[in-house]
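The complex is shown incomplete by one protein chain, all other protein chains being positioned as in the whole.
Labels A and B are assigned to the chains in the order they are written; within every chain, residues are numbered from 1.
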Amino acid sequence: MPAERWRQWPLALTLAFCVAGLIPVTARLFEASMQAHLLVQMPLLAFCGGYWVSRSERLQAWLERADPSGGVALVLGSGWLIYWMLPLNLDLATFDPSVRLLKVLTVPVLLGATLTWSWRQLGPVGRGVMLMEGWAILVRLGWIYLISPVQLCSNYLIGDQQRTGSLLLGLALISAALAAIWGVFGPFRKTDRCQPE
Amino acid sequence: MSSRTALSMALALCLVGGLLWQRTAGFSAFTYETWRQSQVVRQRPPVSDWRLQDDQGKVVRLSDWGEQVLLVSFIFTRCTSVCGALGVRYRQLQRAMEATGSKRVRLLSVSIDPAHDTPERLAEYRSRFGGARTSWTIARPADEQTLSTLISETGLRVIPDRTGGFAHSDSLHWIRDGRLVRISAWTDPALEGLLTDAG
């Protein structure tokens, strides 16, 4: 009964959101290390918003009226991505309650939901640029964390930071290999002319 | 692209840009440490009259220094990294003060590890650099309450490292008339000027 299961998506979503941000025990657990904070909690929060957009037809109908091109969502989403990439905000979110609240409430909406909406509305070229930029962000951020001479987050040790950098670079490497294979041999589905004429 | 879309995108850009500008103090502070520096310059937050115990076991208070500019750094004696450099820097500043005979500035090293850093250990820390007591005080918070007060008042972040010590800020905190007026890097060459300049 897949249809039945899908009907329960708001429950699953709320659960994921609570685990990621609202329940202090799990939230603290994620925030305890930089890797988990940046690579698990933040993506999970963003995913909640993205999932919401892709499931809720009411929200889609509203967005269709408010931002049909997805351009506004793209600007907001990329801006908010930059905002939370600042070591300052990552730091403050671990000990300043108001910033933590800001993170938990806005990352799903202003980052996950917006970027998902713009992805849905953009054509293939725009999606390609988004993918390339996303990949480049992985590399740049990973490289910066790896070589930064200073401890960028006063709440995470420099070793933690370098480990996060290596993880990001590893992710970038894997995704580059996958993207190269997909880009050259893909998209692995039937297109207009699959058999030679 | 309709003009409405373009306009809303421009507005969104302004909004996001404005939020970034606001948070980073005009695109100048990207880490907590630099942000703390910019906040302090703007707000000059008051600090309470910390109770400290120096390396002779005597209790001293922040108000004892009166009008003098107090340069406060945070250390712990087991520290194997920057705390040593901070000691050398303080000794260097002290020599410059002795050479000019200036009494405007006083130096204060505060331990963030009071449980371990007894007055004897603080005295041993001093002996590594050989600075006189007159212008350089080395102390620990007299009680747990003071430790948490001074951490919250300066916005200092202290986290345990994996070797039993602490990772902490190496900045110098300028305190004057019960206010935190500036936070600067310990390497800041402007410090030499501070020793002699009036005002």
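Assume a residue touches a chain if its C-beta (ideal position, glycine included) is under 8 Å from a C-beta of that chain, and two chains touch if they have at least 3 such contacts.
Heads up, the rule we're going with is that contacts and distances are computed from a predicted model.
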**Fill in**
Answer for the undisplayed chain, UniProt naming, from "Cytochrome C oxidase subunit I", "FAD-dependent oxidoreductase", "Response regulatory domain-containing protein" or "Lipooligosaccharide transport system ATP-binding protein", is "Cytochrome C oxidase subunit I"
**Asked** If you put the missing chain back into the full complex, which of the shown chains would it touch?
**Response** A
**Request:** Determine which one of A:Trp9, A:Phe95 or A:Trp135 touches the chain that has been left out.
**Result:** A:Trp135
**Request:** Kindly state which of the options A:Ile144, A:Ile158 or A:Leu171 is in contact with the chain not pictured.
**Result:** A:Ile144
**Asked** Residue-wise, where is chain A in contact with the chain that is not depicted?
**Response** 124-125, 128-129, 132-133, 135-136, 139-140, 143-144, 147-150, 176, 180, 183-188, 191-194, 196-197
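To be clear about the criterion, only the chains that are shown with their structure count from here on.
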**Asked** At what distance in angstrom does the C-alpha mean of chain B lie from that of chain A?
**Response** 36
**Contacting residues of chain B [partner chain A, same complex]** = 1, 5, 8-9, 12-13, 15-17, 19-20, 23-24, 29-35, 157, 159, 161-162, 167, 169
**Request:** Provide the residue numbers of chain A that touch chain B in the complex, in ascending order.
**Result:** 67-69, 71-72, 75-76, 79-80, 82-83, 86-89, 91-92, 95, 150-159
